[in-house]
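Questions regarding the structure given below will be posed in turn.
Just one protein chain is left out here, and the rest sit where they should.
Let's look at chain A:
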Amino acid sequence: MILAKRISLYTVLVVCAAFMMFPIFYAFSISFMEGGEVLGGQLLPSSLSLDNYVEVFQKVPLLTYLVNSFATSAIVMVGQLLVSSLAAFAFVFMKFKGRDFLFFLFISTMMIPWEATMVPNFMTVQNLGWTNSYIGLTVPFFALAFGTFLLRQHFKTIPKELYEASQVAGISRFRFFWNVILPVSRSSLITLGIYSFLTNWNMYLWPLLVTNTESARTVQIGLKQLQTQEIASDWGIVMAGVVIVILPTLLLLFAGQKKLQKGLTQGAIK
């Protein structure tokens, strides 16, 4: 009875996993195929040739795009971590009039879809002359209500006495933030860091708006370019590009997951 239950459960899980994984697997498979094989509807390539990978780097400046994406994602990640953690620190450890109201206002910006603010943001960036630069791609995303909220919730679990003890010891506020709060909140910071890196890596609309030169564009636009250019019929090359683009995402997820689990199981404070 239990065995039957288990078998059926695993069958369902396997089917679901196959269903979810199939597009990725197929893309991976196509990336090794030649044009004819793709059109023939083959599931597996007849030979493992890396020609498509070589070609994709030659046809579009994929390397530049990768570097751009990586740089902007990293900058946004650092910027978001800094701004969010500082804001969250203020919302938890500093007492000032209207603090809770301000936080509410802060959080309420999460209800505004970011596409709604895109036009004013674009005009601001354009007037500042930040188009086609890392600044334009990154700075608008530094302030993140979600990140502030996430870190605030974690900071609130840190005993107030730690702050008071450091006050008695004469530690400055910033030093306390840097030497105590940040190390103690490592797990939340990693979570937020991965989240912001991946979000930015996958961003399409904003880079499309503020960049129009090849030297400034990011990978997601590069992918679209592959599709729209004449090589679109050569699906092997497109899929090779796709695989290269999702690779860092997957790597980061796998690496981060381990760190994340470690951070989460590190144990409570008392």
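Throughout what follows, contacts are C-beta pairs under 8 Å (C-beta built on N, C-alpha and C of every residue); 3 or more make two chains touch, one makes a residue touch a chain; residues count from 1.
Throughout what follows, contacts and distances are computed from a predicted model.
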Hidden subunit of the complex - UniProt protein name among "Carbohydrate ABC transporter membrane protein 2 (CUT1 family)", "Succinate dehydrogenase/fumarate reductase iron-sulfur subunit", "ATP synthase gamma chain" or "sn-glycerol 3-phosphate transport system ATP-binding protein": "sn-glycerol 3-phosphate transport system ATP-binding protein"
Touching residue (missing chain; options A:Asn52, A:Thr138 or A:Ser166): A:Ser166
Residue ranges of chain A at the interface with the undisplayed chain: 159, 161-162, 164-171, 180, 183-184, 186, 267-270
